[in-house]
Each structure stands twice: as C-alpha cells, then as structure tokens.
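Working notes for the structure below.
The complex appears here minus one protein chain, its other protein chains still in place.
Moving on to chain A:
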Amino acid sequence: MSSAAPAPSPAPAPSSNEGRPVGELVVALGALALGLYTVVGSFGIAVPSSASVMGPRAFPVAVGLLLVAAAGLVLAGLARGRRGEAEGGEDVDPGVRDDWRTTALVVAAFVAHLALIEVVGWAFAAAVLFGGTAWALGARPWWRGPLLGLVLGLVVQLVFAAGLGVTLPPGPLLDLVPVLNGRGPGG
C-alpha cells in the first residue's frame, strides 16, 4: 500500500507536487464536508421508541466527528507544507506531470459505456469502453482497440449466455441471435 517513497528523484523532474496544493486542498475540504454532512445528517435519522440505549444516531455522529478531526489534521498539515505522496506503481511514471486530459477521456469512455449498455447491447458498449480507453492511453491505429473490444465483448457475451446461462443485454443487432437473446432457439 502507499507509503513514503524512499527518496526524491535526483533528477529535477517536473512534479505536480510543486506549486500550490489546489487538488489536495479540494480533497481535504471534501473530507471535511463529508464529516460535517455525516454529523448533521445523523440528526435527521428517525429514532423509533423501540431503540435501546444506543440508537441509530450515536455511531454516525462518531464517524462524522472522526472525519472532521482527521480532515482538520490533514488541512493543518497542508498549511505547514506536509503534502501527500502519490502512490507509485509499475506503470506509473513518477517524473511526469498529471495528465488529467487522458483521465477525462477514459472517464468519458466509461460514461459512454454505461449509457449505451441497454441501448446498443453489452458487446458494443464494451467495444466503446475498451476502444476509447485504449485510444486515450495511446493505442494506434485507432481502430484496433474498438475491434479488440468488440471481439472481447462478443466472447464474454457468448460465455455468459452459453456457459453461465446469464443473458447480458444483446441490443437490437444481436437480438436476432438465438443464443444471445436469452429466449432460447427460435424464440
């Protein structure tokens, strides 16, 4: 899990940990807001007369206070320049600037996928997610990702239908294929 990196890279790599900690501030304030919401929201929980010594409110209040206190400590640390250390990984390059554009493209592919599942069918929505993500992450030529995604999606759909007896949404196109539409042969 995440822990302190052994040492800063000797090469002066551009790091987004320089400059003002806007992102960190937003996340810490978000945690603070969640804590406050939890405390305030606890008092909106109805307490039935059957409740014993400790009702349904006390624990949520404690959780909210923990969040407020912990977020406060993070904010206090930030004010004194204690920044969070981004988690490393085999495919994470610690020496580059954050590329939020790529991340946004991947999220967009994901959103398109979940919006399309029940419209065009799971396999085609899978092609959108796989192809979009692969392209955003640098796969070229552009058509190879969606093609692989479609093959993968069709295989999964077939395995689910034939092997597990579970029907993923076939969509209008595959609805004509007996195995995939969940209605059995000729249905």
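We take it that contacts are C-beta pairs under 8 Å (C-beta built on N, C-alpha and C of every residue); 3 or more make two chains touch, one makes a residue touch a chain; residues count from 1.
Heads up, the rule we're going with is that contacts and distances are computed from a predicted model.
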Options "STAS domain-containing protein", "Peptide/nickel transport system permease protein", "Tripartite tricarboxylate transporter TctA family" or "Biotin-dependent carboxyltransferase": UniProt name of the undisplayed chain: "Tripartite tricarboxylate transporter TctA family"
Contact residue for the chain not shown (choose from A:Ala136, A:Leu154 or A:Leu180): A:Ala136
Touch list for chain A against the chain that is not drawn: 1-7, 9-11, 23-24, 27-28, 31, 34-35, 38, 41, 45-48, 50-56, 59-60, 63-64, 66-67, 69-71, 73-74, 77, 82-96, 98-100, 102-103, 106-107, 110-111, 113-114, 117-118, 122, 126, 129-131, 133-139, 145, 148-149, 152-153, 156, 160, 164-166, 168
